[in-house]
Structures are given as structure tokens and as C-alpha cells.
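Before anything else, here's the structure in question.
Removed: one protein chain of the complex. Kept in place: all other protein chains.
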Amino acid sequence: MLRVGILGATGIVGQKFIDVLRNHPWFEVTELMASERSAGKAYGDVVSWQPTGDIPHGLADKVVRPCDPDRLNLDFVLSGLDASVAEPIEIAFASSGIPVISNTRVHRMVPDVPLIIPEINPHHLDLISHQRTRLKSHGFIVTNPNCSTIVLALALAPIHEKFDVRKVFLSTMQAVSGAGYPGVSSMDIIDNVLPFIPGEEEKIESEPLKIFGRLDTGSIEYSNMVISSRCHRVNVRDGHLMSVSIALENPPDLQELKLAWQEYSPEILQLNLPTAPARPVRITARPDRPQPIRDRDAGDGMTVTIGRVKPCPILDFSFSALGHNTVRGAAGGSVLIAELLKSRGYFQN
Amino acid sequence: MLRVGILGATGIVGQKFIDVLRNHPWFEVTELMASERSAGKAYGDVVSWQPTGDIPHGLADKVVRPCDPDRLNLDFVLSGLDASVAEPIEIAFASSGIPVISNTRVHRMVPDVPLIIPEINPHHLDLISHQRTRLKSHGFIVTNPNCSTIVLALALAPIHEKFDVRKVFLSTMQAVSGAGYPGVSSMDIIDNVLPFIPGEEEKIESEPLKIFGRLDTGSIEYSNMVISSRCHRVNVRDGHLMSVSIALENPPDLQELKLAWQEYSPEILQLNLPTAPARPVRITARPDRPQPIRDRDAGDGMTVTIGRVKPCPILDFSFSALGHNTVRGAAGGSVLIAELLKSRGYFQN
Amino acid sequence: MLRVGILGATGIVGQKFIDVLRNHPWFEVTELMASERSAGKAYGDVVSWQPTGDIPHGLADKVVRPCDPDRLNLDFVLSGLDASVAEPIEIAFASSGIPVISNTRVHRMVPDVPLIIPEINPHHLDLISHQRTRLKSHGFIVTNPNCSTIVLALALAPIHEKFDVRKVFLSTMQAVSGAGYPGVSSMDIIDNVLPFIPGEEEKIESEPLKIFGRLDTGSIEYSNMVISSRCHRVNVRDGHLMSVSIALENPPDLQELKLAWQEYSPEILQLNLPTAPARPVRITARPDRPQPIRDRDAGDGMTVTIGRVKPCPILDFSFSALGHNTVRGAAGGSVLIAELLKSRGYFQN
Partner (left out) sequence: MLRVGILGATGIVGQKFIDVLRNHPWFEVTELMASERSAGKAYGDVVSWQPTGDIPHGLADKVVRPCDPDRLNLDFVLSGLDASVAEPIEIAFASSGIPVISNTRVHRMVPDVPLIIPEINPHHLDLISHQRTRLKSHGFIVTNPNCSTIVLALALAPIHEKFDVRKVFLSTMQAVSGAGYPGVSSMDIIDNVLPFIPGEEEKIESEPLKIFGRLDTGSIEYSNMVISSRCHRVNVRDGHLMSVSIALENPPDLQELKLAWQEYSPEILQLNLPTAPARPVRITARPDRPQPIRDRDAGDGMTVTIGRVKPCPILDFSFSALGHNTVRGAAGGSVLIAELLKSRGYFQN
């Protein structure tokens, strides 16, 4: 079993890492790290535990450590650190030789840091060798995109590879869990919608350009796809829903388009990674789907569901997409990256 | 006082008509009409009353009548009938000489039936003379648009008259009250969003073309504006929010665009109609507005609020718009049409 | 495998039966029966499927039959019929020799019909022999209590058997799924609580008296426990929460009381029935629990959680109890009764 440390273990993403790694066949959580305020105390005493089940056996009593790579015996760390503190800590771990898979935004757009969705751009991991040279370390940082970006990019991937997506207009309806805990006040969401999520539109309009970018020698040439977004917070616990309209370079007919989603079978599926869903993307024919409550748990939360595909009178087509923001969009996505890294031999010393 | 009859008085729109007409200076509800099932019974015994206050004094004991124009002494009727039964009833009233202001979809797109938003196209009332000729009656039908259409059209009007809107992409987040009572099941909306509202996208893509159409001799030449929409039902009681992206024939800069909304002052304001808000459209500078709970009651529910205006990387600009669906979008909008008709002398015998 | 028919298969309880029986080791759903309106059509075409996963393989295409016992080859039926139609149908099945486990209220208080919670009163099944004599059939009817009754009775059972519960004051906060689909209107529950559930207080004040009653020769002598209840519908999807205050014949101290819940281990656990939870009742020490979202799935929805136990200044103690209303309180509870019946040999011909 590989030994995994959790950076930001008391936060909502950190907790979800722990929850997702219950009974993982390859990885075992052996260190919990958080801010100085929590360090030195038992995890169960400092965490406001959110997942449905109890804290996994053995971790409630575990003493939380500070976020310091010194004298740690770890194969890699998963980082759910707050963006305000993540940068130096993640660099310190990578520089000390410990690979970091980060769910935080701070390093996502750094040129030699891979921004990975395993089904879409696993080859971008080649950036790691350049990063290692820069950091003068065997360690490195790999990043998981923003939760909305992941849902959008997986929804686009099957059609982008066949028909070349040129323009994307999207309007999101995002779950409150995306804002962490306590996050969104109940006073802001009961009988309400918030039409603004700070920083979200910037991320969703830029990150896909890197993910769909072309790997050149040592850097990514961004895609010139154009994305226009408006992001909303709705009264939903988990599951980001989005309405998407697209223009394609080579637009097919409606049936061919639907077929692209149905037949999507990226290479990574052949690796049989433990957290990879049988189908990363599925399409539903039911006229009133996807819905957060009824579709977010598809593929144990790792499958994105597409529905209501129809012609768009302005661009070519429009559709709805839904994915689980804290599973596929955060903890599950990061663990899948870790599994990909392991299968590619990146964790071997 | 003019005598008003309510068609479909037990439905949610019918109730809202009664609620909005409390203490109206010109109009008094004197007849309540509903299906045969309710006819002959006291209104208070058959209605599942939804508005916040009690049933207005004198109406709870009033005997409900069937929807039959015979021997009624009314100056006009407001119709909140279900679309499945409205057509013959509304025609029967109009043919018998009683003007009908209808909130139902069935006659909206009939060529000689005006589809009116008083601030935008009051001159379309000229169609009435043609309709009267057809019906061989002094009566007539005027229609109130769909609730989402009204919010969208009012949001577009100030900029359309200055910069000529060519393309509109919109994604709505609509309140459950739009589906009536009992309407949307709690099982469908707790922790959920419904990405489909039957018939809604068709209405919102076509009705504005008539509203913004040019009145030719006896008919409307539809606008060739192109609208692409996706409609969603969210966990909100009242207030339809929409994200809108627009292409303009003559795009101004961002400041000029905002100014168009700020300075919007349609002619109808000079009539000082009782239900007309001081400002039919307002624009907010707060970065996280408009929101249903905090903006739907602006102008007593008759004002549409615009916010988060920004450049759109695909079309020209995008913004959020919000309006109260059962007030401006239904009962209040219909009463405002009635006030316009009265001020123009259409109710005189 | 025993062959199971579902009566009322298109209703919300019927659907939950099908969902709970996925991969059941002993039982297989072989017939789906519903009203004449659905009969003759494919199940997938007539059901408004509510559970999270898809309709189990093979059932979506299955033709729905009318609720008629003629020529059926079934070992037993589970009934989720609406109370308005259940009585003659359930009697027809029992009279024709097919055992009925019913989730409907109509036969619960009939003297020779067992009202069973397997952990509490399995010996009440002895009533079946009397019922068979009355019906002149090998078939019989066994009933599952009301969902709130089950949560309350399981919460009381561990302390009743040790300290003799005399008085119970309770206030419930019940989930909307208890009202079926479409059930509670969203207009009645957004930003609201309904302080009335028709018929609920009558059931919860009477059914426990039969469940905790003493089996005499051929009938049940009701318990003389006194229950006072007030029932509320809250904005929760699943999980009935209740505040309970109790007077005991032999009141222990607070620690002994808590121990009674902790140590509760009814005989039925030794049967290792597939749907029986390891712990039918658990007690939490966390000060803000139980909560619907965080505790309803304990024991796969079959465990009732107790919390916030404290002295009551009027009666002896008060506490909170929570259980999953559609699993433990309906479909899961009925399946557990079926498992008990099988293990006792009641399904053998």
C-alpha cells in the first residue's frame, strides 16, 4: 500500500479525500496535516466531519501534524489546502521530494504544472520531467481542475475530439458544497439563487484551454476555443448542473452528436484504475434529466451525465451536463490522477 | 368603479388577480367564475387560497359562477383559465361583448390578438379594431405574455430601442409558483433543479418576436431577432432569474449600455396608471445581484432588475435579469394592461 | 428463490420495494401489479421512477398486470396499495392462498392481523393461524406499521422492556417522501413547515399500543401506554425526526437509560436475516444529532438513531429519534417481515 498524506485534512475537500480513500486497494492515509491551530490535536476533536459515514477507523484518534514535509515517510500527498496558504506549502513538499496532487487553484496555470483530467489529457503528465528539473527535486505538483471545469471539460471531450469545439456558452447552477463548510449561508440560499461566484467564471473560461491544449516540448499551447460563462449558486447540496451551447468546426447531425457521447471510451479505461468509472460520460434520453438529486451519484459520482441535447438557433447545439462536484470535481478526480500517476510509475523512488 | 369578473378564479393566477386588485382605485371584483365543479359554492369553500393575506372581504362568501357570459353585468374579465379549457370560453366572452384580458397562452399568437407589455408595445392595441370586426362584437381579447417572456422582454426593451438586439442566448432559473398549485412536487425540487419546463422554451423564443414586431395595417410583422433558450425550475418560491447574452446591431460601450437601462422611461409612465411602477426596469451595481429573495419585490413586484452586466466573449454583452413571475409576469401585468385599456377608452360602451 | 409479486408497483412504496429487493439473496420480483390504468403496459412506460438508480434489469420491460390473484405463481406479495383500494384486493390475495405483507393501514388494527416490527413482537405472528381459520385459506395478511410508528416503537422498545414506558409525548418533523409522489406541493414546503398530517396522529397514538400489546389466546391485549402526539411535515426529503418525552414505571438514572439503548440486542438478530441491521437502534453522543441528512442511512436505512437524551422537568426523560421513513419505515421494514416469515416457515406450502 502506498502511504498518502492529506494536506488540509480538516477542510471539506480534505475530508472528502479521506472518505473516498476508505478501503482503497492501493492507497492508505497515514498522515493528516492541517493548520497550526489543529496540529497536535486528535483529528476527531478538530474536524467538523461532513461526509455521511463516520470518520474511518484509526483516523479519529490520529494526531494532526502541521503542513511540513520534514521527516515524513509518504509516497505522495493530496492537497485540499485553502488557496490563500497553499502555494509555499505545496512547493515545499514537491521540493522535498514528495509528489503533490493538488485540488487548489494556485498552481493550475503554471506552465510546467500539469492540469489533468485523466480521461482527456493524460499525456500532459510529460510536463513533470520539466518541472522536476526546475524544482531540482524528484517531487512535483500535479493539479486537478476546478470542479465546474471538470464537468464542462468531460462533457465537451467526446465531441471535441470528433467535431472540434470552437465556441462554448454556458450557464451553471452549482451546489453549495462547492463553497466548502460553513461556506454559503442558509440566509443566502433558502428561496434564492446567487448569480455570482467569485473567481469561478475566470477559472471555467481559462482552465479548459490548457486541458484541451497541445503539449509542445515542455509547455502547453492553449486551445483557442472561446468560452463565455455565467455562474450561479443554487439550493442544491451536491452536483453542478450546467446549460451549454456550442459551435463546432465540423458540426455533425444531432444523431452523430449523441453517438459521440455514447461511444466515448478514452484510453485510460483500459488501465482499469480503481476509481475510474466504467463510463466517464453517459447520455440520458429522458426529457427532464440530468437532475442533481437523481444523476449526481452515477458511476459512484465519477460519471458526467448529458441530456436534453437539441439544436441551438444561434450556435450549433445546446445540452445540459451534470457532475458530482465533490467527487468527480474534487476528491475523486484527484484520487484518479494519483492512480494514473502510480500506473505510469511516477511514485517509484 | 369598473366591474371585473375573474375567469378561473380558484386557480393560482385567478387568486393572484384577486390579491392584486385589493383596494384598486378603478376596478372592483364583482364576479368569480370557475369550472362546473366549483360553481354554485362559496368561493372560500372551494379555493385553496395561496396569497399571504386572507381572501378580501366579501369574496369568501361569494358564490362561484360557471364560466358563461350570459346575463353578466361586467366591464371586463381577467382570465387565468387553464390553457386546456380557455379557448372557447374566452371567445364566448369576447363575442358576447365583454373584453377579455387573458393570461393564458391560447390566443397569444393569433394575428389580430394583441400580445401586450404596456411599456413596450401599447400601440399594438390597434389590432383590437380588426379583431372586433372579425368577432362581430364590441368585445375583444388582449393577452399577457408568458411570465418568462415578460421578464426577458422588459430587460431587452431599453437596449433594443437604442441598439437593436439581434441575438439572445438565455438560460432561466424559474420559480415553482410559475407551475401553479400544487404544481411542482416537493420530491422534484428539494436538493434539485429540473432542467426542463414543458413548452416554456417555445414560448420564450417566439413571443418576444411578436411583442417587438412592427404593427402593419391589421397585423404584426414579427421581429427577426433570434432567441436560443434553456429553461430550468429551481428551488425558489417566486421570482424568475435569467442569464442573458446578447448580440446588438449597433453595440455601444459598456457604460452606454448600462445608461440605456438607467434612463429607460417609456411613454406609458406619463399616464400614471395605478399599477405601473415608477421604474419598469432598474439596474443594480451590487456584484451579487439580482437575487430572487432580495429583488423580486422591487416596485411592488412590477420592476425588473438587471445586474452583473459584462462583455460576452462570444456575443456582445451578458447580464442577469430578474422579475416577479406572478406579479409582473402574470396578475400585475394583466391588471396593468387593463389600466392601459381603460385609459385609452377601450372599456367604454 | 421465492417469487414475489408487488401490489401497487407504480406507487412510491411499490418502487421502493423493487429498489430494496435488488440483489436480494432469497427473493425475486416476478410480478408487477397495479391499477387497470397501467395494466397491460410495460412497467418502464407507466412508472414515474423515483429511486436513485435505474429500474432493475428485466423489470422495465415487464408487462404490468392487474391486481388479481388468479393464475399467479407467487410465494407471497408485498403490498404498497393506496389505502382507498387495498382492502378487497389484499383479502382476495390472502383468500386465494397467497400471503400478503402489507404496508397499507387498512388491516393494521384488525384483531387477528399481526402488526409487526420483527425486533419487537415477532411472536405476534401466532395470530396467523387464527386468521387462516377465519379466511379458510392458507394465505394471510401481515402488516407493517405506519412509518412514524416504526421509528417511535423502535426508539421505545429497548427502554420499554426494561423500565416500562407509561406516557409518551412526541412532536414529529417528517420528510415529504412520506406523502408519496407527487405528494407535498413545493408551494407548501419551500420556506415552510406544515403543522398537520391528516390521520397521522391517530396512527402514531394507537398502533404502538397493539405492537407493545400482550398476545393472549387469539388476540392482542393492547398496552395501556398513553401517547400524545403532534405531527409536522418539514423540508426534508427522507428521514422522520421526532422529539420524545417519556414517563417510566421504573425510571433508571440517565446512564442506565442510555445503556438500555446501547445494549439492545433483540432475539431476531440471531436469525441473521439479510435485511436486518447489525444494530436496530444506536445512540449517538454528538450534541447536535441525530439529523436526517447525516443519520438516515445508518444501517443502510434500517437503524434508528437516538440522541440528545436528557432529563425532562415534566415527565422523566426526553430524547430525539430518527429513522429512514421509506426504508425502515416502509419497504425495508416489510421485506424484513417477509424474511422473518420465511425463516419461520410461513411461506412453505
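We just call them A, B and C in the order they show up, numbering each chain from 1.
Heads up, the rule we're going with is that contacts are C-beta pairs under 8 Å (C-beta built on N, C-alpha and C of every residue); 3 or more make two chains touch, one makes a residue touch a chain.
The model shown is predicted, which means the values in this text are computed figures rather than measured ones.
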item: Chain not shown: contacting residue from A:Y181, A:Y222 or A:F347; value: A:Y181
item: Residue of B:T52, B:N73 or B:Q348 in touch with the missing chain, whole complex considered; value: B:T52
item: Among C:V63, C:A83 or C:V226, the residue in touch with the chain that has been omitted; value: C:V226
item: Interface residues of subunit C (partner: the chain not displayed); value: 167, 169, 171, 173, 190-196, 205, 226-228, 230, 232, 234-237, 241, 243, 245, 287-294, 307-308, 312-315, 318, 320
item: Interface residues of subunit B (partner: the chain not displayed); value: 52, 190-191, 237, 293-294, 297
item: Contact footprint on subunit A, counting only the chain that is left out; value: 50, 176-177, 181-191, 235-237
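To be clear about the criterion, only the chains that are shown with their structure count from here on.
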item: Inter-chain centre distance, subunit B versus subunit C - centres from mean C-alpha coordinates, in Å; value: 47
item: Mean-CA-position distance for subunit B and subunit A (Å); value: 43
item: Residue numbers of subunit B (touch at least two other chains); value: 190-191, 235-237
